[in-house]
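As you look at this complex, bear in mind that one protein chain is not there, while each of the others sits in place.
A, B and C label the chains in the order they appear, each numbered from 1.
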Amino acid sequence: MAELSYREAVAAGIAQEMRRDPDVLFLGEDVAAAGGVFKATEGLLDEFGPKRVKDTPISEQAIIGATMGAAMTGLRPIAEIMFSDFFAVCWDLVANQIAKTRYMTDGQCSFPLVIRSANGGGSRFGAQHSQSIENWAMAIPGLKVVAPSTPADVKGLLAASIRDPDPVMFFEQKSLYSVKGEVPDGEHVDTLGTARVVCTGTDVTIAALAAMVPRALKAAKILKSEHGISASVIDIRSLVPLDTQTLLKSVSETGRLVTVEENPRLCGWGAEVASIVAEELFWDLDGPIVRVTTPHVPLPSAASLEDEVLPNVERIVRSVQRLVD
Amino acid sequence: MAELSYREAVAAGIAQEMRRDPDVLFLGEDVAAAGGVFKATEGLLDEFGPKRVKDTPISEQAIIGATMGAAMTGLRPIAEIMFSDFFAVCWDLVANQIAKTRYMTDGQCSFPLVIRSANGGGSRFGAQHSQSIENWAMAIPGLKVVAPSTPADVKGLLAASIRDPDPVMFFEQKSLYSVKGEVPDGEHVDTLGTARVVCTGTDVTIAALAAMVPRALKAAKILKSEHGISASVIDIRSLVPLDTQTLLKSVSETGRLVTVEENPRLCGWGAEVASIVAEELFWDLDGPIVRVTTPHVPLPSAASLEDEVLPNVERIVRSVQRLVD
Amino acid sequence: MLECRGLEKRAYDLFMQNLVKGTSHLGLGQEAVAAGFGTAMRPDDYTFCTYRGHNHTLVRGVPMTAILGELMGRACGLLRGKGGSMHLTSIQHGVMGSYAIVGAHLPIAAGAALSAQYRKTQQVTTAFFGDGTTNIGAFHEALNLAVVWKLPVVFVCENNLYMEYTPIEQVTAVKNPAADRAAAYGLKPILIDGNDVDVVYETALAAYEKARSGDGPSLIEAQTYRHGGHSRADPGKYRPSEEVEAWLARDPITNYRARLEKLGIDGETLGRIEADVQAAVDLATETAKESPKPPLEIAGIDVWADGGAEWRN
Partner (left out) sequence: MLECRGLEKRAYDLFMQNLVKGTSHLGLGQEAVAAGFGTAMRPDDYTFCTYRGHNHTLVRGVPMTAILGELMGRACGLLRGKGGSMHLTSIQHGVMGSYAIVGAHLPIAAGAALSAQYRKTQQVTTAFFGDGTTNIGAFHEALNLAVVWKLPVVFVCENNLYMEYTPIEQVTAVKNPAADRAAAYGLKPILIDGNDVDVVYETALAAYEKARSGDGPSLIEAQTYRHGGHSRADPGKYRPSEEVEAWLARDPITNYRARLEKLGIDGETLGRIEADVQAAVDLATETAKESPKPPLEIAGIDVWADGGAEWRN
């Protein structure tokens, strides 16, 4: 096991797959010569050259369109959208074209492509560079949606995404880029559509994603040590496909569910999960389903204000406590 | 009371407000000389002239950008996006700019504007001209979201939207354009953020939106007459602001909730509503919360296939029956 | 061209008989563009077209029955009814799709060209679109990218003078919406008579030659006219009748027939060809009409490459 940062795991995952498969290309703004504005793709140009690692103009529609066209003609492209907020300028290509074309053509073509993007808040970048938009993607049939919380998951799930025959939206939480963690040596390929039980408890299930996972875990520790509440924490990892079995199993054991979402409240993945549990496990529940989210506001820029609205450990603890007590 | 079609109510609502307020402009593709591709804006050019009713190029970003710029400098523009699917080509202007700028500027400016669009399926237009995307808008803090089901609501809520000081996304269900209904004579202005109880029952609450409202109502009648089940039907009308009080009151009386959504399953407004009820009315519920939605697939074009996936009366009846029995 | 004309006239009739639902956009009058380019293509070249793409699909060899069947939502349809008139696609014929969002296919076509360039296959990609499409952002981004990467792609603007109902000159900053913008991408302006199939064919050959020899993209503006309205719902009343008549006189098919006669092809031969085409259209119509509706299960599959549509376990 080597220790890699979340950032390094990105390049490691891409490099692993580019070595293996000459059909894998990578394109985006400032990704090649500069190694990406988050330095997450350093070294790729040197190793694979400018035919496979390409700097593009500031033309997100062209980037995603080119990715789609390449994927439907035999390649396995990876695109970067620098900040996930910028999906708004190319959403048609993602949501109307890539996601729907296989279905519309009665399965005549597939889209083995990955779009990576720096997602989420905590970096004081303000409302247009900090959004958690994984739910935009989740709402569109035809997109797979992945959001890892650890360096090992970055590498393993990115490799799995690149090998997957369907379009995968791969959300990297930008405040995690410098976090380090053990990553298995050698080829590492994980499985899409699998959640991970991070810790097991008996009183409540806390489901979280990406940057909210470490916060949920910390909350679970405090709940245990200070309040005697025993929580399971589940890292969702993949919103589509969604590992409902792992979730339902855990909630059926604990009888309570709290979701922790970084996104603004309305129509987040937690709502979807809550609706599944409220339908399928209703009779097993011992109490209301609670969602901890960013309130339904844009993200402010100043550190003190941003910290005020993003779900934090204290708010998770308080919500769980109120539910269980 | 005059009988108007849903289509005629659009022009009537816009005309009423343009007569009243010279700051109201209207712009979009083929909306002026041609009266709109759905003929919903016929007569406006004749009455108000080309300075106030403007045909644009096929440039959705420019249309919405211009609308925003006009709104922040003293006008009250109305824009048309011909099919709501096309929001994907101008989503940045909607979701990142219009929705966030008031907040980001510490309230320095407001955006009194309306964007109308033909939304939803049932017209055999295929996957790129039939989506129900009201949830895309609901997920973005800073947008109000309205989706009327009757001609009277079209006129009254459109007028209210135009007068509202905030950006309103106004979704017209295109399969309803030819439906007729009574519309109050004279000036008619409704209130945003209010749901309507369409009929009152005791066993279950059915919450529906736009084209799903008449289907829910029909289902309620069948449930009553054929199965002895008494259902309340609530027309949500406005997703943001959401009239949770009307909803919660009804569910607390019936003890059961079924939502009927035209959108594909994941992260629809029904999930949000379910999560609210599962948290706030958990102890009053007599059974699981059930969502009836289009399955999580794009919409097919052929009539037989489209009818297969959109929620229909029979499916609503069956879902309610299974829940209540 | 004749086949295009015959097929689309039939599509119009079927629409009037309410056998085609939803919408459909005919290219009646614009056949020379599709025919000229289609003839100049190699079998493995790629075509990207719009909702007005029946002709462009047919010229690649896609059977009429599959096209009419798709319009009618039948099991024999090219997409078994899942796509409809606006989304005709036949990967095996190089028809990489018909796109219903204005401009979306232009960057996708650039991507197919990138792929051909990377795989060194000598395939050329052609993207067809209308005059109105030149005003949307995706046009600009696709053109710039294609030139920067010298991609083997040919962008063909069919200028039929109107977007839907609005005259293009009313909403465009330049007179020739594509040709007058070529220089903005370092390309030379190419403006041709899109109703003269010989001119179109020669222009296509030159552009394909350029693309195949690694000299990058071309942008071609072909001037043409649609005989009918924008879509089935539109009688096209907003167009001055002198304009319509002038363009009807420039019908690509009538004029080409006259040219062939002048070249000595006798009327009988031409008549035979016309009769054959008509018979083919009739046969396709009957076959498609007899085809059953598609199985309902297909509405719920093929979201994913494994053939399924599951979003959960």
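Convention: a residue touches a chain if its C-beta (ideal position, glycine included) is under 8 Å from a C-beta of that chain, and two chains touch if they have at least 3 such contacts.
Predicted model, so just to flag it, every value in this text is computed and none were measured.
List the displayed chains that the omitted chain touches in the full complex.
So, taking every chain into account, the missing one touches A, B, C.
Looking at the whole complex, which of C:Val62, C:Leu88, C:Val147 or C:Ala222 touches the chain that is not displayed?
C:Val147
Touch as defined at the start, partner being the missing chain; which of C:Met16, C:Ala183 or C:Ala233 qualifies?
Answering carefully, the residue with contact to the hidden chain is C:Ala183.
Considering the whole complex, which of A:Ser59, A:Thr101, A:Asn135 or A:Thr246 touches the chain not shown?
A:Ser59
Among B:Pro112, B:Gly181, B:Pro214 or B:Pro298, which residue is in touch with the absent chain?
B:Pro112
Kindly state which of the options A:Glu8, A:Glu29 or A:Asp190 is in contact with the chain not pictured.
A:Glu29
Could you pull out which residues of chain B are in touch with the chain that's been left out?
Residues 25, 51, 54, 56-57, 59-75, 77, 92-93, 96-97, 101-110, 112, 141-142, 165-166, 193, 240-245, 276 of chain B touch the chain absent from view.
What residue numbers in chain C mark contact with the hidden partner chain?
135-141, 143-144, 147-148, 170-174, 180-181, 183-187
Go through chain A and note every residue touching the omitted chain.
29-30, 33-34, 37, 55-61, 85-86, 88-89, 123-129, 265-266, 295-298, 300-306, 308-309
The rule is simple: only the chains that are shown with their structure count from here on.
If we define chain centres by averaging CA atoms, which chain lands farthest from chain C? Would you check?
Ranked by distance of C-alpha centres from chain C, the top chain is A.
Please compute the C-alpha centroid of chain A, do the same for chain C, then give the distance between them in whole Å.
Result: the chain centres lie 39 Å from each other.
Need the CA-centroid distance for the pair chain B / chain C, whole Å please.
Averaging C-alpha atoms per chain gives centres 35 Å apart.
If you look at chain C, which of its residues touch at least two other chains?
In chain C, residues 79-80, 82-83, 87, 99, 101, 104, 137-138, 298, 303, 309, 311 touch at least two other chains, as defined above.
Counting only residues that touch at least two other chains, what does the list for chain A look like?
92, 96, 103-104, 141-142, 240
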